[in-house]
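Step one of this worksheet: look at the structure below.
Removed: one protein chain of the complex. Kept in place: all other protein chains.
Coming up: chain A.
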Amino acid sequence: MTRAVVTGIGIASPNGLGPTAYWRATLQGETAIKPITRFDSANYWAKIAGEVPGFEAGRHLQGRLLPQTDHMTRLTLVGTDWALRGAGVQPNDIPDTDIAVITAATAGGYEFGQRELQKLWHQGPEYVSAYQSFAWFYAVNTGQISIRHGTRGPGAVVVSEQAGGIDSIGHARRQLRKGVQLALTGGMDSSLCPWAWVAHQASGRLSRNNNPRRAYLPFDRDASGYVAGEGGAIMVLETPESASERPGTRIYGEIVGYASTFDSRMPSREPGLKRAAELALRDAGMDASEIDVVFADAAGIPELDKAEAEAIKGIFGPYGVPVTAPKTMTGRLFAGGGSLDVASAILSIYWSAIPPTVNVENPVPEYELDLVMNEARHGKIKAALVLGRGKGGFNSAMVVREYR
């Protein structure tokens, strides 16, 4: 079977731009959840978020791209540049039809969309941007990456709420198996504008606690919902043969297992997260005992935390595996979250360290989880399991392993 290795990682996270800054901050437990600055949050009950600071799109992208892109597309394009540069891929290294682009989306370019909706209804149809037809639709990031880098292989976009970031990487691996050499994949998301904020609040899942240290506490007895954030990760995924054509290419790790499942609406049925994890392990041909860390979905909602704890306990036994949720530092990043978790898992393996779950002080004892709290745990990590869930019933699991 064709293997899939990660050779480039581009990250835009509230606690760091680029894999180096992100990883340093993440290992140190630097939280980036703060009062919202992107819009005036005075009239909304939720007032904190994880914003990517210091991102000046104009420094990275040509001026002509700015009027036609939403913030999330700009983050995506810069992240992709990063990943490609890290992987040492030069134009023409790889035939353009052998490069796939597979991204995840949740709500598209929402801020761009709000601006155009406002123009349409307040000023009139003649004021609507000519770019509206594509700047806010879900497929935009894949299209823009393809144009920017001249890739003419397969393109796809998957939407499965917050599980999509994992699904996109799973689908990219599928493309490698179908014969492409390299895939640009993952998700970067942002929906920090008033119109999106009203929707986030309506999800019923945002925390009503506006203390940045007390708002998003997965697996804690004070869990009260999550905090929304922006950012994510774009990766270069390729076959080892492709990577070996560029001598000196760094291989961060390998994607060895993936599966997704869905929760029944019937309460009598068991939620699908455990099954997704088991299927991903089976796909990897690995036993649970070979997993050194679990990057949890960590919903921060008591009943979902309980369900996840039960799934983890069901596979690994009580306190059977270190569990972590570095997203406590950034908030949940929607289509970007699963991808950033996979990137974190790969960096964990590469740098032999598990980043901490911050702010959690009183984990629910009945969950019986070995939650990595307060400080990073150092030591050899050979393989990690990444879990993700999306509102509506989506479950995804991915197994990553050191490359050997």
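Please note the rule applied: contacts are C-beta pairs under 8 Å (C-beta built on N, C-alpha and C of every residue); 3 or more make two chains touch, one makes a residue touch a chain; residues count from 1.
One rule holds for everything that comes next: contacts and distances are computed from a predicted model.
Taken from the listed names "Ion-translocating oxidoreductase complex subunit B", "(Fe-S)-binding protein", "Actinorhodin polyketide putative beta-ketoacyl synthase 1" or "Peptide ABC transporter permease", the protein name that UniProt assigns to the chain not shown is "Actinorhodin polyketide putative beta-ketoacyl synthase 1". Here the missing chain is touched by one residue of A:I9, A:V52, A:L75 or A:V158, and it is A:V158.
Only one of the listed residues, A:R265, A:K380 or A:R404, touches the absent chain: A:R265.
The chain not shown here is touched by just one of A:P125, A:P267 or A:P365, and that residue is A:P125. Touching the missing chain, out of A:A21, A:A57 or A:L117, is residue A:L117. Within chain A, the residues in touch with the undisplayed chain are 39-40, 43-45, 68, 96-97, 101, 105-108, 110, 114, 116-126, 128-134, 137-140, 142-144, 146-147, 149-161, 164, 167, 171, 174, 177-178, 191, 194-204, 259-265, 269, 272, 275, 390-394.
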